[in-house]
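Attaching a single structure in structure tokens format; questions to follow.
With one protein chain withheld, the remaining protein chains of the complex are depicted in position.
Take a look at subunit A:
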Amino acid sequence: MANYNLQINGKQMEVDVDEDTPLLWVLRDHLGLVGTKYACGIAQCGACTVHVNGEPTFSCVKPISDVANEKITTIEGLSKDGDHPVQKAWDEVDVAQCGYCQAGQIMSAAALLKKNPKPSLDEIDEGMNRNICRCGTYHKIREAVALAAKTK
């Protein structure tokens, strides 16, 4: 076990966990930030996507020892009141079915738009292809990313 100082959603947090503990489980089990989801555990589906220094990152395979002192943002910290343009677009377009993958989708979309504020539909598809939605909300995801790009 070791102590790690973490910068999560603009706050300093401290946890005492094994160094190989994935960021995902530190967030969920130790810090109560359960918006970041577990679905595959092997970096295949994107449900666990968070930002590490602004980069979309699969937290399920990111050992905590790799991200100590890095700037981490989770869905809970993407905006103060759920009013990030991507979150607003997700509500406006009514993207979610079951909703389980959507936090990861939103984090991927927010990172995509930060890098490429006016993506084409093909660029949206390319950027969002690493996130699986088992309910098949892909058309709405595409629409919401495009709307967020417009309203940003």
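The rule we apply is simple: a residue touches a chain if its C-beta (ideal position, glycine included) is under 8 Å from a C-beta of that chain, and two chains touch if they have at least 3 such contacts; residues count from 1.
Basically, contacts and distances are computed from a predicted model.
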| item | value |
| --- | --- |
| From "Molybdopterin cofactor-binding domain-containing protein", "Putative ABC transporter permease protein", "NADH-quinone oxidoreductase subunit K" or "Phenylalanine--tRNA ligase alpha subunit", the hidden chain's UniProt protein name | "Molybdopterin cofactor-binding domain-containing protein" |
| Interface with the unshown chain - residue positions in subunit A | 1, 17-18, 20-22, 25, 28-42, 44-45, 47, 74-76, 80-82, 87, 90-91, 94, 96-103, 106, 121-122, 125-126, 128-129, 131-142 |
